[in-house]
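The complex appears here minus one protein chain, its other protein chains still in place.
Then we have subunit A:
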Amino acid sequence: MEKENPFKLFVPPRLSAGQPSAVRRQGFNKCPGDDFKLPFRTLNRGEVADSATMSQPVKLCSEVDEENIETMNELYSKLYKEAEKIKQWKLTVESELTQKERKLQENRNIIEAQHKTIQELQFENEKLHLKLEDELCEKKDLLKENTASRHLCNLLKETCTHFTEKTSKYEQEREETRQLYEELHSNVERMTVAFEELRGQAENDRLEMSFKLKEEAEKMEKLKRDCKLEVSQKEEQISALIIQSDEKDDVIRDIKAQLQESQNRIADLIEEKSKREMLKESQVNQERLRAELEEAKTSLEKAEVTQKSLENEFQTTVKTLIQVTEEKEAQEEECKKTKALHAALTAEFETSIANLKSLLQKEQNRLEKCEDESKLLTLELRNKSAELEEMTKLKCDKEMQVEELSGRLEKMEGLLLKKEHLEATLESLQEREEETKNVLQMREKEIHGLKAQLTSTAEKEQDYLNQLLTLKTDLEQEMLKNEQLTVCINKLSLEKEQIAQEKSDVAAELKKLQESHKDSKKEEENTKQLVENLEEANGQLRNELESLKEKMAKTGEEIESKLDEREENMNNLKKQVENKTKCIEELQQENKVLKKKITAESKKTSIYEGKVEKLKLLYDEATMIQRETDIRCQHKIKEMVALMEKHKHEYDKMVEEKDAELKVCKMKQQEQLSSERSLESELSRLKSELSSLKEQLKEEMEEKENLVKKHSQNRVPETEMEHKKIRTYFPGTQIPP
């Protein structure tokens, strides 16, 4: 700049103004001299060069010109120095220019490279921008997905909350259902236990009732059978008794007929005894007989009354026995025992009967024999006594009557004796009754049997009596006849003796028969005693029956009460059963309701299960999706994060580098710009200088050429050399400014 200063000092004109000034100066400068052309040209050129750069005012030039004139010489020296300096400076500047040009080129190259790099970087930036945009889009998409996932997550949260609430509700319901199930189970168990108890109770009651009913049925059947048997037996007895009564009636009728006949005979005898005093006696006897007849009638009436009473009693007993049925089962057993005993008795009786029968047969045989004999005797006697027969018959009749009466008296006496004996026997029989009180029931049958026997025996006895009476009549007739025959048949002593023997025999037989009859009578009496005893026993039995009736009534009442109780129990059981059925029905209804509830709950649970399953599936799917999305998101996020980080790092690095580079570049650019500017300024200056210098050179060259031309012939090569040198010095200056 020091060099410039002088230029400034000297000539800092403008180009526009400088050119004319330069022209003026050139013109002015030419004036001083030609030796100083070069420097002046150089100066001018410098000035020109400087004028281009210099922008000093022109006013100073005028003043400087005046000073220059004064110091031209100094200036010429200075100019030489300065020219040299300038030359040096030119060289340096040229070198510097070349260096700077080189630098500029290098910088330009660098700039170009940097531009290229910048372009590349820009491309890369654009790519990266695109990538970033893509990634941003992906980020946005991911953010959207995240927002969507967040929405889904929120929805899932809501659903989870709902589900938790529902699960809580379901758990409560589940617990409630468990409790209900437990209650139902307990109730069902209770019900089963109750039903089983009912079943057991019903079975027991049924069995008891069945047993009782069976027993009662059996008892009833047995009683019915026994009653039927007894009824049949009693009907038979009744029939037998009726027959007996009929027979007795017949006997009574016969007796009545006989009585009438006797009465007739007594009347006849009375008529006859009117004639005789014996008839009075006979009358008296007849009266006695009548009394006896009346007594017999009374006895018959009593017998009839007794028969009627017995009949009534039998009827009452039938009724009572019909009423009494239950106790006779045990009595049957006793009866069986007594049956055995009485079987023996019957056997004995049968033996006796057989004996009696044999005796009867024997008697019958004997009677037949006697009849035959009597028939013979009658024939004989009929032939002998026709007239006396009437009287004798009468007498016999009387005697017969007397004898009959005597017999009856004897009978009565015997009866009285027998009564006395009967009383004794009654006492004994009472003892026997006391002994036989334990065997009451069987004695009825004994009574029946014995009654039958009695009837039979009575019949037989009656027959026997009849037969005996007839026999007696016959025998008495025979006796009379024999006595007659004795009277008549003194002659027939042998016959009488025989007859007496026969009579004795017959008497013996008669005695035997009488004894037998007595025995039979005794037996009859015994049987009568037994009948009386049995009647007493019957009375006792009646009493017992009454007691038994009472007992039976009691038992009946008890049974009725029991039946009532059983009926009540049955009713209660029915009620209980009904109640239980009702309970069962209620329980069934409850069970149905519970079943319905269970079904509903099961349905609910199924629905809930379906829902749960659906929810599970959804949750599973959602979880899977979430997991997948999470994984993907995570992966993506990770990748993205990594990429982002990497990119970040890279970008940061790049950015930093770029920033640094940019900064450097900027700095460089700035420097370069500044340098460029400076260089440009210098270049401009240099160009101006060069132009000036070129012009000077051209002028010099022209001058030289001129000189050369002048001295050309001699110094052409030198000048050419100088020109070449100068041209070499100013290779670049050929460039126009």
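One rule holds for everything that comes next: contacts are C-beta pairs under 8 Å (C-beta built on N, C-alpha and C of every residue); 3 or more make two chains touch, one makes a residue touch a chain; residues count from 1.
Definition applied: contacts and distances are computed from a predicted model.
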Absent chain [UniProt protein name; select from "Transmembrane channel-like protein", "OCX32 protein", "Synaptonemal complex central element protein 3 isoform X2" or "Uroplakin 2"]: "Synaptonemal complex central element protein 3 isoform X2"
Residue among A:Lys87, A:Arg102 or A:Arg206 touching the omitted chain: A:Arg206
Touching the absent chain when the full complex is considered, from A:Glu333, A:Asp463 or A:Glu609: A:Glu609
Of A:Glu189, A:Glu650 or A:Glu671, the one touching the omitted chain in the full complex: A:Glu189
Hidden partner chain, touching residue among A:Glu70, A:Glu84, A:Glu216 or A:Glu515: A:Glu216
Interface with the undisplayed chain - residues on subunit A: 132, 136, 139, 142-143, 146, 149-150, 153, 156-157, 160, 163-164, 167, 170-171, 174, 177-178, 181, 184-185, 188-189, 191-192, 195-196, 198-199, 202-203, 205-206, 209-210, 213-214, 216-217, 220, 570, 577, 580, 584, 591, 602, 605, 608-609, 612, 615-616, 619, 622-623, 626-627, 630, 633-634, 637, 641, 644, 648, 651, 655
